[in-house]
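Every protein chain but one is kept in place in this view of the complex.
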Amino acid sequence: MATEERLLSVRGLSKAFQLRGRVSRRLVALDDVSLDVRTHEIVGVVGESGSGKSTLAKCLVRLVEPDAGTVEFHARDVLSLRGRELARARRQMQMVYQDPYSSLNPLMSVGAAIAEPARVHGLVRRGAEGEHVREALDVVGLNAALAARRPRELSGGQRQRVAIARAMAVRPELLLADEAVSALDVSIQAQILNLFASLRDEHGVAIVFIAHNLSVVAHIADRVNVMYLGAIVETGPTKEVFAAPGHPYTAALLDAQPGRHRRRTADRPVLRGEIPSPLNIPTGCRFRTRCPLAQDVCAEQAPPVVDLGGGRTARCHFASRHIEQSLSSR
Amino acid sequence: MTGATVIPAPPNAAVEQVPLVRVNGLTIGFPAANGTALAVRDVAFEALRGETLGIVGESGCGKSLSLRALLGIVPQPGEVLGGEIAWDGEVDLLRDERRLRSMRGREISMIFQDPLESLNPVFSIGDQLTEVLRLRAGLARSTARLRAVELLERVGIPSAATRLRSYPHELSGGMRQRVMIAIAIACGPELLIADEPTTALDVTIQDQILGLLVELQQETGLTVLLVSHDLGVIAQMADRIAVMYAGRVVETGTVDEVLLTPRHPYTAGLIASAPGGTAALAGSRLQSIGGSPPAISELPPGCAFAPRCRYATDSCTEVPMRLDRGPGEHASACPVVDADHEQGRDDGD
Partner (left out) sequence: MSVVASDQDQLDAALDRRLARVGRRSARWRRFTLEAGIALIALVIVASIVGEFVYPNPNAQDLAQALLPPSLAHPFGTDNLGRDVLARTLAGTWIDLGVALGATYLALVLGVVCGTVAGYFRGWPERIIMRFVEVVLALPFMVLVIAIVAIMGPGITGVFVGLTIGGWGFYARLARAEMLVLNEKSFVHAAQTLGYSHWRVMWRHAIPNLIRPSLVYSMSDIVLNITWVASLSYLGLGVQPPTPEWGSIIADGQSYLLNAWWISTLPGLVVVIVGIGFSLVGDGLADRLRARRAVVR
């Protein structure tokens, strides 16, 4: 796709929350996060709890104001926008949430929920809402007759489709999907994943797809960002990253995927320990407390961003495309 | 588990092993507006000693409910309407409530999905662990304390002795689930029922917990009934699988039989729906199953899967679902695809 251009560009995004209490503590949610989204591209963000992936989504639409860094959308700094400009940028970046049960107003009919944002943004004339709602429902593969229903009369999958229809109704250029399929059953999850792929293919929308489930991200994303404790530790084209991870955390995450090993044996090396608290991030490399490759240097120096070629980078002192071999030889 | 893996006995095997639990015809109903809604219908499965039976299905398919019936804790106002649960070929747990009560926590124990909610928030984990040891294993207070530390160490909790004083909210999700496992194995049970034990956990922690379960199984010959919606978890943990849909078992067999050569269209659809499951490449579409599972109060007549099934014929809406062979072999409840399932699996779009 030669027409691909940079749509969203994030540089050095950082956010820490001050927790009040007897002792004031600092929770580091994001630390120097950079990522790019091109038009028509699906960019995955994968990480476990505490990785900061949800804070990232909130910073992008300015629900949370970052402490440092820039977010450029169409080469305009989103963080400095005010008033109508901000409203316009918001329209072009729409969120889809995890829980379709709570993101829809239970008292509002499906049609009204979809028509409202379009009307507020002046995208549709009064009286023409019906047609607009029909189109939006058609985009997500729902029957137009559902417009009269209330959310509680719909199944979980239908509700998530309505939430997506509402987001698509204002003709955004970017969808931010925050765990958008995590609450769904496998068979429904597959339908919604296919829907996201078709929105990109047929309507040209770019998608930032945030999820904890690696296989979901691996399936849908063109490029992937792996987050750990508030930082992106590895990024690159999805297929290549998961075929030959460059960061030991990516390798461990991949190895921990259920079903990857057909027979579970007790002695297979598993990632030791738990994710440290974001209140107390390890010095040097944040992954070193669990890393099988950790050396003294990892505690002393923060690892550099190593360019692995082909648009791939990893934040590790020992980053290489053969990290799995180093891991298994240990 | 490698050592304890049960290979399906060849037809000429001399002695057939008596399953530790054999469930037959289990039916559980809930009162509904139009009479009784059957959340579990005619469910049958069995587990041999030392093996892991995986029960897989989507939410509301009745998988958790069936296992709760084993322990006699079907939530009100649900009611077991029929069937039998044979323990070790002898006792029918559905009819011998006294025996069942004495077995709970001793011979059969259970772990749950949400490790925060499955520990009592107002007591320390030491209290909860010693409680079961004193009450159910009959240990004295001092020995119970020592044994509690041993158990916490066994399940991989660092500085176990000091951890006894911790409250559930002070522990991470993974640690809580380890405590729950320690409580469950405190009396050396023969059967462990694990209801989505890792669903609420991060994937690297899930890996540790599953590893712990396998270790315990290898050490003690524990039989595990594992409920999960995640085919990946089931694939790596289970020896045999029962797939449930809309309150019924639609397919059973060994893990290889069911996952590699599924006979029921629902099983095949489930496998094809899972991203990464059948090595679907990025960019390709998943073969999703259309529609959504029916509510148990309004099941269609005949096969409950028929409205979503690509292979459905007119007869599907008339003939009720029924497993074609007894459990223990690869059995499916679909008479249509069964005859030519090879073809059925391959012509996917």
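Note that the chains take the letters A and B in the order they are written out, and that residue 1 is the start of every chain.
Here is the rule we use: contacts are C-beta pairs under 8 Å (C-beta built on N, C-alpha and C of every residue); 3 or more make two chains touch, one makes a residue touch a chain.
What you see is a predicted model, and the numbers here were worked out from it, not measured in a lab.
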| item | value |
| --- | --- |
| Contacting the left-out chain in the complete assembly, out of B:R136, B:R154 or B:H229 | B:R136 |
| Per the touch definition above, residue among B:W87, B:F112, B:Y245 or B:F305 touching the missing chain | B:F112 |
| Contact set of chain B toward the excluded chain (per top definition) | 68, 71, 73, 75-77, 101-106, 108-114, 116-123, 131-132, 135-136, 169, 180, 183, 193 |
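Going forward, only the chains that are shown with their structure count from here on.
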| item | value |
| --- | --- |
| For the chain A and chain B complex, residues of the former touching the latter | 48-49, 155-158, 185-191, 193-194, 197, 212-216, 218-222, 238-239, 252-253, 255-266, 268, 270-271, 274-275, 290 |
| Of all residues in chain B, those that touch chain A in their complex | 1-2, 5, 58-59, 172, 174-175, 202-208, 210-211, 214-215, 218, 229-237, 269-270, 272-277, 280-283, 285-290, 292-293 |
